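A single protein chain has been removed from this complex, and every other one stays in its place.
Per-chain residue numbering starts at 1, and chain names A, B and C are given in the order in which the chains are listed.
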Amino acid sequence: MTLTFNNQQIETDKQGYLLDYQQWHEELALLIAEKEQLTLTPAHWEVINFVRNFYLSYKKSPAIRALTKAMKAEFGEEKANSRYLYRLFPQGPAKQATKIAGLPKPARCI
Amino acid sequence: MQQKSLAILNSSSSFDRTQGRDALDIALIFGSYEQRVALFFQGEGVRQLVNRQQADIIQAKDYLATFSALPFYDVEEIYVCQHSLTDRALTTDFHLDNVSVLSAGDFAKKLQQFDMVLRF
Amino acid sequence: MSTLHLMRTSAYQQNDLTQCLDLLQANDAIVLLDDGCYNLSHHLLTANISNPIYHINEHAIARAMLDQKKISQAITLAELPALFFTFDKVITWQ
Partner (left out) sequence: MQSLAFIITTSPLDNRTVTSINLITAALHNNIKVLGVFFYQQGVCNANKDIIIASDEFQPLKAWQNLQQKYDIPLHLCVTAGEKHGLIVEEQQANIDDVFTLSGLGELVELSIQATRVIQL
């Protein structure tokens, strides 16, 4: 599977996750989000950038609990809950935010 | 939820088969389920803590970087056996903070405090 | 607190037994099964360990291993599950 961006072919897996996270950039994120039928707001970007930085630091896409706990330290209580995150990413923040952030699909069991 | 405390005894070196990674995944999931989890490093397992390893050079997944995220999974206890370090001429120059270095005797006693032990 | 140690490897090949003995506490016991039965002749065990040692009889016989120094009590694999509950936990060395 591939995504086409500026006549450039970007490889993805069957579910649309980038095969090489280093190919990611913000405009590509917009394209992936469009396929997910999401219009990105600053609130979405906050999470996407957070998830991406989490991955770059720890080499692991965070599961929901770890994500909320880590976000709590940075953004405070009101954004650090799964209800808030599910409202932004209805298909699941771990699955959807990592996909838009250009990261590998999180392991299903963690 | 009921509680059962888990000690994970790591005895394999950093890139020995998939031992370290598989142990870490278990730690993360037990932590996510709000169970008390501790990581113990004994024997060759202590090599997983050594600072400045570069997994990417040998195309290995850098799962050691994930250790620093353990607090987000509520895994706060990390113990290493001093005797195993000394045996290998290793210092306490680790790639993460909050590692408790215990004498062989204290290491064994600490392990006893847990309900269940899995070894990798 | 007490631990039952299931030893499945030979100390002639790996150092699991050494590590196990480093952790061994007064109320612990060791069960030798599979290749762990080769430890029946190993000096680490024959040199004054006061903890109970068991071995799985059929596993030792299969490997032509004899408990020549009488350091261990032979049990069958069928007797092992009941032992799990007489200790607080079980650690497997493999």
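Keep this in mind: a contact is a pair of C-beta atoms (placed from the backbone, for glycine too) under 8 Å apart; a residue touches a chain by one contact, two chains touch by 3 or more.
Just so you know, these numbers come straight off a predicted model, no measurement behind them.
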Residue among B:T18, B:N51 or B:Q113 touching the omitted chain: B:T18
Chain C residues that touch the omitted chain in the full complex: 6, 8, 33-34, 59, 77-82, 84-85, 89-90, 92, 94
Where the unshown chain meets chain B, residue by residue: 1-4, 6, 18, 22, 25-26, 29-30, 32-33, 35, 116, 118-119
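We adopt the following convention: only the chains that are shown with their structure count from here on.
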Intercentroid distance (Cα basis), chain C paired with chain B, Å: 25
Rounded Å distance, chain A centre to chain C centre (Cα mean): 50
For chain A paired with chain B, centre-to-centre distance based on mean C-alpha positions, whole Å: 28
Per-residue multi-chain contacts in chain A, two or more chains: none
Shared-contact residues (touching 2 or more other chains) in chain C: none
Residues of chain B that touch chain A when the two form their complex: 25, 28-29, 32, 61-63, 65-66, 68-69, 72-74
Of chain C, residues touching chain B in the complex: 1, 3, 15-16, 19, 22-25, 88-94
Of all residues in chain A, those that touch chain B in their complex: 54, 57-60, 62-63, 65-67, 69-70, 107, 109-110
